[in-house]
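With one protein chain held back, the other chains of the complex are shown just where they sit.
Here the chain labels run A and B in written order, and each chain numbers its own residues starting at 1.
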Amino acid sequence: MQTEQLNGVVSKPAYSSVELNPKSRFHLFIAEQNVTAEMQSIYDECSSDKKIAVYNDASDTQLIESLALFPLAGTLYLAGTEPFIWRVASHARQAGMCPEQIRMMTPVSRERHLFCCHCYTVTEGVTYSPYVCDGCGLSLEVTDHFARLHSAYFGYQVNAEDSADMPAKREVS
Amino acid sequence: MSVIDQMSVVVTAVKQVAPMIKEFTLEPLEGQLTPFSPGAHVVVTMAGTESTYRNAYSLMSDPQDNSQYRIAVRLQETSRGGSVYMHQQVEVGTQLKISPPSNLFAPQWMAKKHVLFAGGVGITPFLSYLPALQRQQVPFELHYMYRSQQTGAYRIELTESLADRCHCYDADQGNRCDVSAVMSAQPLGTHFYICGPESLIEAVQTTADEMGIPPSAIHWEAFAGAKPGQPFVVELSGRGVELDVAADSSLLEALEAADIKIPNLCRAGVCGQCVCDVAGGEVEHRDSYLSDTEKQSGRVIMPCVSRAAGERLVLDI
Partner (left out) sequence: MRVAPKEIQSFRDDFTYSNSTKAIERFPFPFVDDEYRYSVNMEPHLPKGGEGSAYDKFLDIDEHYLSEMAERELVLKEMPHRCLAMEHMDLACWDMVERLMVSLSEDYPDYFSLTREGDLWRWENKLLNINDQFTFGDSSSLPLPPLDYIGRQVQGDFALLDQRDGDLFLDAGMVTCPADWSLAFDAGMSFREWHGPVPMAHSEGIFDRALKYLIAIPVGKPVRRLNWTLTVNARMDTSPEKYHEWGHERTSVTPDNVGEKVYLRVEVQVLDRMPRSNAMMFSIRTYLLSLEDLVTNKTWAVRMHRALKTLPEPLINYKGLTRFHGTVVDYLSQFDPVS
């Protein structure tokens, strides 16, 4: 199975500071729980048609509804945890938005969603590796291979080759 | 890459579809033609008396019909001879060689809606889009701009079959398309396609940019192939050979005439396949493939459209 070389894999998202898109006619700001300082400053800078929304525990239905009427010439700004950002982005792409219309701020926490390749369960709130899968209970190696569609990182049983070979816990960044 | 296989076809019908545009129906000499994807083109080889021309033409028949292909050729005032050859030499019964179809202008299958801007003979790739979009039952609009004294082929048939999804603008009657109005009325998930003169492509791109429409929703195909220029000499440093490139021949055609195989798909400076290394001489870049840095370096050239800026060019072949 893939091991340490997964560090530095190109599917791991990289984030840089977000700026207002001056060309856009409409700006939608979506924050997961709190409007971050970064988002607030971009929002304040924006003088054209804009809307800000905070979703505490937003359901997919709510998100899809708020994206459905988004205009063609708009920009979407996202703040929150990485899984939230990519979940909204995935709905936005489904609604027809182009990648360059979606601007993501650096995630507010290191928490990851972890996709178990054995049972396909996604375990939330993962900060270290190995991590026990909520679905099948296996200890999973948390890799940096990220799927935008699942908003999650790839995980596989860490000690499948030798059950006694359990690596020390390490934090993931 | 291996040599591109040619297919032999025979012209079974020639039709004047606009004052400057002729339509040619091509059928295979044997077997069936391959199906193709909307927006695909073939490269037609024309063996003229002076030199051999190769031009890319969009396929405009129904992509599912493999009994025949149809292409349309506009007579170009500044032609190097290819369109003149098609208009004057090719008739029913003429045999031609064509490349297998390739596609640099395919539809975005994920689009929620397609808006097509056609200028003059730029209607041709969209004629293969329309049956596919209709079968898919996905929303679309066609905006067709032409000068009825020169172009405007198929406008009556299109208006009849597409009804309010077809919008015609005849510049000779003073009708202009308000590109900005068309684009601002579109919903999220719309993709825009442009085939026509450089001015139309630029107009749509500029409007999209001003309106904040994302660049990846804009797709275009310029139909400008090689244009004539000054004659020059090309030296092939690896072979110790010198070739003359005539005013109405492209560098790629001159290389092909000397039996030097260069991979190529579009012959219009777009696909990047024919790139060659330059070992000496100044280049007049005419392609839209190389980056500005690459062009400034003077180390590479797209021989399908670009030429020597002086009298001599050395290629590392």
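Methods note: contacts are C-beta pairs under 8 Å (C-beta built on N, C-alpha and C of every residue); 3 or more make two chains touch, one makes a residue touch a chain.
Just so we're clear, the structure is a prediction, and the values are computed from it rather than from any experiment.
Student: Just to verify: which one of B:Leu29, B:Ala47, B:Val92 or B:Met110 makes contact with the chain not shown?
Tutor: Spelled out, the listed residue whose C-beta touches the missing chain is B:Met110.
Student: Sort through B:Leu26, B:Val179 or B:Leu265 and give me the one touching the missing partner chain.
Tutor: Missing-chain contact among the listed residues: B:Leu265.
Student: Out of A:Phe29, A:Tyr77, A:Phe115 or A:Tyr131, which touches the unshown chain?
Tutor: A:Phe115
Student: Taking the full complex into account, what residues of subunit A touch the chain not shown?
Tutor: For subunit A, the residues touching the absent chain are 1-6, 9-12, 115, 117-118, 120, 138, 143-150, 154, 156-157, 160-163.
Student: By the contact definition given up top, give the residues of subunit B that touch the hidden chain.
Tutor: Considering the whole complex, subunit B reaches the absent chain at 1-2, 4-5, 34-37, 39-40, 63-64, 99-103, 106, 108-110, 132, 216, 263, 265, 271-273.
Everything below uses one rule, namely that only the chains that are shown with their structure count from here on.
Student: With centres defined as the mean C-alpha position, give me the subunit A-subunit B separation in Å.
Tutor: Inter-chain centre distance comes to 41 Å.
Student: Quick one: in the complex, what on subunit B touches subunit A?
Tutor: Residues in contact with subunit A: 110-112, 184, 186-190, 209-217.
Student: Considering the complex alone, what residue numbers of subunit A touch subunit B?
Tutor: Its residues touching subunit B are 21, 23-25, 68, 70-75, 95-101.
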